[in-house]
Each structure stands twice: as structure tokens, then as C-alpha cells.
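Only one protein chain is missing from this complex, and each of the others stays in its spot.
Chain lettering (A and B) follows the sequence in which the chains are written, and residue indices restart at 1 in each chain.
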Amino acid sequence: MTTLVRPPETAAPKEPRRRGVTERQRPLWLLTPGGLLLVLIVLIPLAVALWISLIDLDQYSLRRWVEAPFIGLDNFVESFSSGLLNSIWISVSFAVLSTIATVPIGIAAALVTQNKYKGRALVRAVFLIPYVLPSFVVATVWRTMLQPDGVVNAWLSRVGIEGGLWLTGPRSYWALILVEIWAAWPFIYLMALAALQSVDNEVHEASAVDGAPWWPKLRRVILPYLRGPVLLACLLATLNHINNFTLPFVLFGAPAPEDVNVMPMLVYVTSFQSLRFGLSAAMAVLSLVLIAIPLFVYLRAVRLDVHDEGGRR
Amino acid sequence: MMANKLTALAGTAVLALALAACGGGDEGGGEGGDGKTLNVLIAANTQYPDEFAAWQKDISTKFKAQTGAEVKFETFASANDELTKIQTSVVSGSGPDVYAVGTTFTPTAYSTGAFVKLGDEEWKKVGGKEKFTPATLGISGPDEQNQVGIPWVSRPFVMAYNTEMLQAAGIDKPATTWDELAQQAKQMTKGDQYGLAIAYKDNFDPWKFVWGMSVQAGNPLVDGKTARLQDPTVQKAYDTYFGWLTRDKVVDPAAVGWTNPQAVAAFAKGKTGYFMLTTPTAINSLEQGAVKGKWKFAVLPTVPPGATSRPTNGVEAASILSGDNLLIADYSKNKDLAFEYVKLVTDQDTQLDYYKKFGNLPANAAALQTLASDQQLAPVTEAAKKSVATPFTGAWGDIQLALTNVAVQSLPDLGKGSISTQQIDARIADAQKSAQTALDRAK
Partner (left out) sequence: MWAGEPIRVSERMRTGEPIRVSERMRTGEPIRVSERMRTGEPIRVSERMRTGEPICVGERMGAHEPVGGCAMSVSASAEANRLLPRWLLVVLTALLVLMVLIPVLYIVLASLNSDVGVASGEYWPSSFSLDSYTRIWTTADLSTGIVNSLIVCAFTAVASSLLGTTTAYVLVRYSFLGRLTILRGLVGLQSIPGTLMLLPVFVLFSSAGNYLGLTVIGTRWGLFVAYLTFALPFSTWVMVTYLRGLPRELEEAARTEGASTVVILWKIIFPLSLPAIVVSGIFAFLLGWNDVLFASVLTRPETHTAAVALQIFGSQQEGGALPVYSQMMAAALICAAPVVLLYLAFQRYLVGGLTAGGVK
């Protein structure tokens, strides 16, 4: 807060305004509080984590962790034989599938709440409930529901389907996706709804004049507006899915069934149950790099720097 | 401009880290406990929250009266949570002064070297080694000279049985061998009744069965630096354990998804003959169920499966040595207060009070003695005496995890109703591999 009341570094000169003003007195100091925090709380710990990935840190060397032997890339080599690739595959496929499934749901929800009607505020509130419930709660609730003699199987058996096991074996993978979809689609919904708002009134009016039926209008006119924001939302959502630890941890416990041994679970178990901190840091760093590559490509591809008018002098 | 500031800042932070790395911290001096606070890490008690809060308050008052210092209790939610707490504290050299940790976790804690080793003088400060039941000292350290854990409470594992169901099936006394158990379970299984309640999905139960059966057959699982998981005794143990469901069909198929509390619930409904692997902490739940007044505890079988008597090298292990040890952090600035606290909570009266409130057996020998006359508890005290410590190695956590993982990965097959020997063997081979890796790293 102090930054806000701090006097400007230089008294604003009374000279006539020029575009060049942005050039000469860029208030870059405004970036310091945020930058400082990110460096202190994110980048430095990240550097420490990188260091840990290069040393042989376990419960025996934990206490004097700075003296832990430096072993170079050994941890990285070992992580490949510890099922990392499999976990990455599970994580990525789970994240992508979840994202793909949430997109139509999110867009549909945005479309049905775009036009005003009585009770819309209530519907919008309902749509956001899964998103505001703590993921610990969501996981606990679904775990209770998906138990072999839980309510899901009780209902399935009523319609003559043998429920079976949801929390172990191959089906646990789909259970994880199902719950993730349930909890995460409102994020896409929010972003899609926001994008819908930015569709100009004129567009609606123009297509109304044309007398376009709803589907072509939706497909040709409205949906293109959603592409950018929804794509970004997809990216962020996918990253969130990949890094979601609470959900699989509470749903399945540790050790997790092989089918849902997602990366955060593997890293967690390696770190906090097997106490191989070095190895687990190496795994996390590797996966970070593997995620970062497509991310970087994406970030280069979309023009993050698009400006209406500002910024670029 | 900003870059400079950032660099400066980064420099400061790195410096701080480097300083931190040099380790150590100055010892707070001064005598007496006035104005000081002792931090104690202890498991949360969700079953008896009111009593637990009252107990904490009670101890705080007593401690304050004795030393003038405050006790602050910090609770952890689960074994994982506890581990996280310990690790972060060990790395940073700050955190609770006293830890109450599970017995099986003591070796791992010991291996960090972050806890006070107990010499004669330290033992004297807490009231002498002889005040504890000898068996409870079994997992205080790797040997007599290197002990870190002070026994606090014990929770030996026993089984509970439904007296009515056993009687109806014409069984006059609970099984003492695993084969007999399976036989009796078969007799009781009919309709919606099942012989056994087993928590197959539990994250801690499975390895206890396997360890118990193997030890009874003469295989302690760890032999020096060698893991002995790929062994006929272990195979037989898993085979028996899974076989109850797939072959003998004496377990409710839904048990594939049960954790221990759900098995308690199933037994409490009164439709199950035996509930394997429970502790006195379950008494309350059982007394609230349909089974109220119709159940008893019994010592778990101690003759390995497939045998009618224990082989000569077999150990009469009725339970793992289970309960909590108290550890005092090496970095603590209040070590003397910590010893005072330990002494207080291991005294006879405090221990009995704790038993009455929470059903945890005293580690204090005199306190345990006063409970000997309790009929309901007799099998439990017997199990306490016949408890055997799990191998004292820093790798035990991993071995335990590997043993449990065999069960976790087998659940889908169990759900389908059958599991082949090859499948079990393959998973045991995996477990052997990770157990051996962990042992190789052990120092």
C-alpha cells in the first residue's frame, strides 16, 4: 500500500503532452514491489529447488542439507527409471482430456446465461458453486459418493448397472477426470462469459437484421469471438489440471493406484514418503521443463503483446 | 534501475540463505521456565475432540504449575502431514520442541539425526528407563546406546469378534492360527453375513498382515542390508490375505474399497464374524453400533498360514509394536522443559487418565499393571506384551510403502474376484526392488 501514497519520483513537469512522455518517464519503479515478491518467494525458492535437484538430499542428509553431496545429473537419470515418463503421460492426458471436456460445458453455460431472464443471477451463482468449493471438499465429497457401497453405485444398481470400483484400477483414471471436470468447468464458463460480453451490440443487431437462424449465427458470428479468451482459458486450465495435487491425493490417497499416479502425486510420494528430496526435485524440474516447452511455443504463437493503441509509443 | 534493485535484493536473499545454511542457532539461556513456551506436536484427535481439548488444558495447567512455562499443542492431521512437518522443521532447524510420532516412523525420524539421543542422564530426567513396559522400548532406537524415542502410549493391534455369530456357528473360541481363522470365517459366511471384515484399501493395514504372517514364519523381511520380500513366506502371506476374498469368499466384496474405519462400520452392523486389525480406540464406535455388548477382543493368530504350529525360527508376533514415541528435537532451545513435559505425560496418573479418555494403553509399566484386571482389555494387554518391533532402519518407511503398494495395485484384480500367483509375484518383485534400493541408501 505504501507504494501508492509514495510521492512520484520526479515532480510531473508541466510541459505539453507528448507521446514521448511514456518514453522519458516510465514509472518502472511500480514494478518493484511485485517483482521483488516474485523474486523472493518464487524465483529464489525455484533456484533452491534446482540446486536440490542436483544434490543427494534424503532423510540422512536433510539436517545438514547444504553439505549434501553434489551428484550432478544422477537424480535426473534416476527419475526416468522411477516411472516419471509414465506419470507425465498420465498427467498430460488427464489434463488435456479434462480441458477438452470442460470447453463445451463451459461455453454452453455461458451461452445460456448470456441473455437476461428472470432468475439468471441465481443460475449464474449455481454455476460457480463447484468452482468456489475448496478442492479438498470436492474430493472428499466425491470420494464418499464413489465408494463401492456409496451413493453412485447405489443409483447405478437401481437402474441395473453393476457399479464396481471407481477409486481403484483403470476406472480411477476416469473417476479423476470426471471429478476434475465437475470442479473445473466454471473457469472456462467465466472466461467464455466474459468474452461473450465483448461481442458488440452491433453484431447482434446486424445478424438480427440479416435474419440469421441461431445456429449459423452462433457458429459464424459469436463463437469466433470466444476463440482467443477460451484458448487462453484452456491453457491456464490445463496447467492447473497438471499441477492439481489435492484432488488425486484426497480421492485416492498415497500410494495412488498406478492409473492415477499423476506427477504431483509421484513428486509428493518421492519427496514426503520416500524422503528422496533430491530425486523428487529432479522429477519436478523435468516435468516443469516438459510442460514449459509447449507452453513456450504457445506463448510465442499467440501475440501476447496485442495492443489496441497503447504501449508501443 | 529496477534491475539493480533486484540484483541487490537477490543478493540479500541469497546471503540470508547462505547464513541459514551454516546451521545452528544460539541456545537460549536462562533457568526456570517462566515466560517460556514449549511447543509440542501431537496427532489431532477427531474422535474425542472435547476430551482432547480438556486433556490439553489439563496438561498445560499442570505443566505451568510445575515449571512456570506454557505448553502449546500443535496438531497434525495425518501421517503425511506429520512427516511434512518434521521434514520442514529438520531442514530449517526450527519448529516444535517435542514430537509425538508413531512407532513405525521412529526409525525414519532417527535417521535424520535431528533428535536428542537419550543417555542415562536423559532417561533419568524423564523418570528412568525402568518406568516403561520393556516391550515398548523395542523401537526407541537401533540399539541400547542409540535411543531417541521415549515410549508414550501403545496401541497394539488385536481382532474383534462377534460373540453371537461365533456361537451360532458352533465355534467355542476364537482362532489362534490363520488357517483356523479362515475355516471359522467360512462357517460363518452365509447370506448377507461374512466371516471377516478386512480393509483392503487402507493405506496402512495391508502391510501389517503381511509383516505379521512373514515374521511368524521366520522371515523378518529385513536381514541386515538385504530385503527379503521375494520369499515364499511373503508370497504365502499375500496369497492368504487376498485369498480370503477371492478364494475363501469370506469377505464382503465391497471390502475392496474399504479403509479401516469402513471396516469398523461394517463390523459394527453385526453382520461380520471377525474384524481384523483394530485397537482399543475403536471401542467407542463398536459400542454405538448394532454389535453393542456382543463383541470381544482377541489376540490375532500367531501361527503362520499353512501351518499348525509356529516354525522354530518363527516369532510369536501378535502385533507390530504400535503406539507413539516422544522425541525431543535437537534444535530445541527448551530441552530441559521438554524433558519435564515428557516426564509429566509418562507418569502413572497422567497415563491412566489418557487411557480412560482415549483408549490408548499406557507405556508406563505401573499404569499398565493396574489395567491387568480388566477383562475386556486382557487380550489387548497380552498383545501389548507380544508386540514385536518392525525392523529399525531408515528405509522402513519405503519398505512399508512398497508392501502396501502390492495391495493397492492388486485391488482392481480383487474387484474382479480373482488374482493369479504370477500377478502377485510380479508385484512382490517390484516391491523387493524398491525395498532393496531404499536399504542400499540407508546409512
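Operating definition for what follows: a residue touches a chain if its C-beta (ideal position, glycine included) is under 8 Å from a C-beta of that chain, and two chains touch if they have at least 3 such contacts.
This is a predicted model, so every value here is computed, not measured.
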| item | value |
| --- | --- |
| Among A:111, A:165, A:260 or A:279, residue touching the chain not depicted | A:111 |
| Touch criterion as defined above, residue of A:38, A:100 or A:161 at the omitted chain | A:38 |
| Options A:134, A:170 or A:216, residue touching the unrepresented chain | A:134 |
| Contact with the hidden chain (one of B:132, B:157 or B:242) | B:157 |
| Interface with the undisplayed chain - residues on chain B | 13, 16-17, 19-20, 25, 43-47, 49-50, 53, 72-81, 84-85, 87-88, 91-94, 102, 155, 157, 204, 259-262, 264-265, 268-269, 277-279, 281-282, 284-286, 288-289 |
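We take it that only the chains that are shown with their structure count from here on.
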| item | value |
| --- | --- |
| Chain centre separation in whole Å, for chain B relative to chain A (CA means) | 37 |
| Chain A to chain B touching residues, read off their complex | 28-29, 31-32, 35-36, 39-40, 43-44, 48, 58-60, 62-66, 147-149, 164-165, 167-170, 253-258, 269, 272-275, 277 |
| Of all residues in chain B, those that touch chain A in their complex | 1-2, 5-6, 9-10, 13-14, 17, 21-23, 80, 83-84, 87, 90-91, 93, 108, 111-114, 201, 203, 253-254, 256-259, 262, 330, 394, 397-398, 401, 404-405, 408-409, 411-412, 415, 438, 441-443 |
